[in-house]
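The complex is shown incomplete by one protein chain, all other protein chains being positioned as in the whole.
A, B and C are the chain letters, set down in written order, and residue numbers restart from 1 in every chain.
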Amino acid sequence: MQTDFILNAAKAIQQAIVANENALESLDRAIGDGDHYLNMKRGANAIIDIQPALATLTPDAALQQIGLKLLSTIGGASGPLLASFFMSMAKTIKENGDDSISKIAASFAAGVEAIRQRGKADLGEKTMLDVLIPVSNQFVLLAAQHCDSKLICATLIDTAEQGMLATKDLIATKGRAAGLGERAIGHIDPGAKSCQLMIVAVCKLV
Amino acid sequence: MQTDFILNAAKAIQQAIVANENALESLDRAIGDGDHYLNMKRGANAIIDIQPALATLTPDAALQQIGLKLLSTIGGASGPLLASFFMSMAKTIKENGDDSISKIAASFAAGVEAIRQRGKADLGEKTMLDVLIPVSNQFVLLAAQHCDSKLICATLIDTAEQGMLATKDLIATKGRAAGLGERAIGHIDPGAKSCQLMIVAVCKLV
Amino acid sequence: MKKFITKIDDMLVDSLNGFATAHADLVNLHLDPHFITRKNKSANKVAVISGGGSGHEPLHSGYIGYGMLDAACPGHVFTSPTPDQMLAAAEAVHADKGILFIVKNYAGDVMNFEMAAEMLPFEHATVLTSDDVAVTNSTYTTGRRGVAGTMIVEKCIGSLAETGASLQACKALGDKVNSRTASMGVALTSCTVPAAGRPTFDIDDNELEMGVGIHGEPGRRREAMREADVIVKDLVAAILEDLESVHLKAFDINSGETSEALLMINGFGATPLMELYLLYNLAAKLFNQHGLQISRSLVGNYTTALDMAGASITICLLDDEIKQHWDSPVHTSALRWGR
Partner (left out) sequence: MKKFITKIDDMLVDSLNGFATAHADLVNLHLDPHFITRKNKSANKVAVISGGGSGHEPLHSGYIGYGMLDAACPGHVFTSPTPDQMLAAAEAVHADKGILFIVKNYAGDVMNFEMAAEMLPFEHATVLTSDDVAVTNSTYTTGRRGVAGTMIVEKCIGSLAETGASLQACKALGDKVNSRTASMGVALTSCTVPAAGRPTFDIDDNELEMGVGIHGEPGRRREAMREADVIVKDLVAAILEDLESVHLKAFDINSGETSEALLMINGFGATPLMELYLLYNLAAKLFNQHGLQISRSLVGNYTTALDMAGASITICLLDDEIKQHWDSPVHTSALRWGR
């Protein structure tokens, strides 16, 4: 993985977020407090702002800086979670390298695991993890099978979409929607939606 | 004038006020603070409530009690003004009697004069006085000419309506609408409207 | 209209009962006629009484207590109280040094207090407050309205009265503070009088009412909604123009002279504190640029108009006497410091 790819991914993510303003905003208005789009946009824009500095870094250092930047700009629940993701991914890459798809998949999985630990949530709680855990599992599996990276990406796009859509029928037990009980049913989780958007954006670059 | 007539007049006035809720409320909303109907209704109802006590009194004492009751129930600008009217009328009748239409007209004029002094306003300032002063003048004049009371009443109804309508084109220089300048033009004064309604209600009893 | 009301006719008394219970250490409530008196009032002081229509809370009842009011007479919503209330209140709190009425300059308030004063068996005086510069004084009109600055007058008079000062001295201080106080407000929405059940005025989503009164009376003009800095510029300009016309002095930083002032940003009821502080920031900067040194500040809902969104800006030109009485201890439910 090259720093260039990370920068392109950041740009693609920023565009995907901004292009989905209405969806993200209305989902968080429905079962949250309405700021998820604003939070994600603030974070994505902040990364665009530091691109020149990131460009000079190794991939792991760039991911670490992205994590720190998100940590200090997003706030809310998504801020520390996404920051933990990138900081953990950075650490794994720094330790094990990123010279194979398997290693990249492992670092992605480490990132998702960091979110799980930070948020003390798991699959089926109507959070971003309902997208990230299946994607992470699939990614690791396919990478171990030495699948073609384009095929992996196509599969992950599907997995992310399924995970995102599946949150619709769930009751939330973590995050702000946890207070809603049955009333959360029928609404897609905003964090799951934004994670799906980000995964699609990055996979399409491959 | 008999106390009975006063009681009937009070009832007719109360009905006229309540029947014109929308008109009174919207006029005071347009150039005042929207409470004129509520104030007038509160006052009119309070008089209905004390009818049994009033029925035992002489006309001047009844008018005095009406004045005091209005003073303690209406509030706002109209409260002390209408109270002054009835208290002054009561005083004049007590001193001079009410055994002729002229004397009644004189007591009415004394009441209007009390409003003028209390409010330090005059004709043309877009207040209730734009109804009351012409009506009072006309009343005194016609009574001096020994006109028939039915004819007097018919004339006063006309005069009241003209005075009320004339407030529409005025700039207010007294009362709450005085702050409005040109913006008061086009709206009838709420106090002028309620006075016209009261005059019509009473005149129709004669 | 959605409001917390059990029965509309009981609303005022229900609310007064809540106020009196919540602040039973400070006040006593009397009903029929309605008035609220201060507990633990020092003997031998001028009795300071105010009152007005309800719906402006904490004005006036929230300012009853040590160093401020001795009694307040609440009228129906936006309707001035009646003379029997003031008479009963005066009877309850008078203490040989006379009665001082503090009255906001509205025809209704003035006349009701006037009739009460005429019937009062005690020495008395009245201070009329008229700080609203939106309505210009003219020989033809009844003059300017009393708005948020009223509270500053009440604080200073209350402080002086607490020292045992004479009725004349209290009235003189009140008149002075009023003459040095100027306010102007702006509304973004109407208010809704509960008994009326619908907004007092209609206003579009892209409009504001410049110079609105605290009962939702129309102001100087209806304008297009604008950025806060532009709105504040207009409000500040109107206030400065007025202060200059009264005090014959250009408030201009270039003149080299500065005047000390109190700046109050008053919320009308539905405007978040976050916005009020934003207004404060803009107003303080502009006044500074014009040679006013803001040494006292107040930001919050002090004189409201029920649920109106909007705010007013008030400047009170300080001198040593006013400063002393502003700073002195006060202990009321809505204003408290120094004890």
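Just so it is clear, a residue touches a chain if its C-beta (ideal position, glycine included) is under 8 Å from a C-beta of that chain, and two chains touch if they have at least 3 such contacts.
Bear in mind that the values here come from a model prediction, so they are computed numbers and not experimental data.
Asks: Where does the absent chain make contact, in terms of the chains shown?
Replies: Its contacts among the visible chains are A, C.
Asks: Using the touch definition up top, pick the residue from C:V46, C:L208, C:L243 or C:L292 that touches the left-out chain.
Replies: Of the listed residues, the one touching the omitted chain is C:L208.
Asks: One chain isn't shown here. Among C:S50, C:T200, C:T304 or C:S328, which residue touches it?
Replies: C:T304
Asks: Of the residues C:I5, C:A95, C:A165 or C:V246, I need the one that contacts the missing chain.
Replies: C:I5
Asks: Touching residues of chain C against the unshown chain: what are they?
Replies: Residues in contact with the chain left out: 2-7, 11-12, 14-19, 21-23, 54-55, 57-58, 62, 77, 188-189, 205-206, 208, 225, 227-229, 231, 263, 265, 269-282, 284, 297-299, 301, 304, 306-307, 309, 311, 336-339.
Asks: When the complex is taken as a whole, what residues of chain A touch the one chain not shown?
Replies: 25, 29-35, 37-39, 42, 71-81, 83-84, 118-120, 173-180, 183
Assume only the chains that are shown with their structure count from here on.
Asks: What is the distance, in whole Å, between the centres of chain A and chain C, each centre taken as the mean of its C-alpha atoms?
Replies: Inter-chain centre distance comes to 54 Å.
Asks: Distance from the CA centroid of chain B to that of chain C, rounded to the nearest Å?
Replies: Between these chains, centre-to-centre, one finds 32 Å.
Asks: Two or more other chains in contact with one residue: find those residues in chain A.
Replies: In chain A, nothing touches at least two other chains.
Asks: Which residues belonging to chain C are in contact with no fewer than two other chains?
Replies: In chain C, no residue touches at least two other chains, as defined above.
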